[in-house]
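A single protein chain has been removed from this complex, and every other one stays in its place.
Presenting chain A:
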């Protein structure tokens, strides 16, 4: 067992997701299945292999520092669940 129900609960909390006991049980099994499957990668000797961040090596997709027009505010705010006075509005949060 690589993953326990505790791990599922922890990851769910980090992702702000709520699950029923039944779902937690199922995800624990699913995640263990997945992790057991990719476990076989550990059989490969990666001693001298550099970390790779993608399947194809691509370098330096860069942009010049030239200002472009920003988007129309109303059209942007249409993507937010709620807005007011030109702000995106969300339930009150105080850290």
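By our rule, a residue touches a chain if its C-beta (ideal position, glycine included) is under 8 Å from a C-beta of that chain, and two chains touch if they have at least 3 such contacts; residues count from 1.
Going forward, contacts and distances are computed from a predicted model.
Selecting from "NADH-quinone oxidoreductase subunit I", "Electron transfer flavoprotein subunit beta", "Xanthine dehydrogenase family protein subunit M" or "Aspartyl/glutamyl-tRNA(Asn/Gln) amidotransferase subunit B", the unshown chain of this assembly corresponds to "Aspartyl/glutamyl-tRNA(Asn/Gln) amidotransferase subunit B" (UniProt protein name).
The chain not shown here touches chain A at positions 14, 16, 51, 53-54, 57-68, 70-71, 73, 76-77, 79, 82, 84-95.
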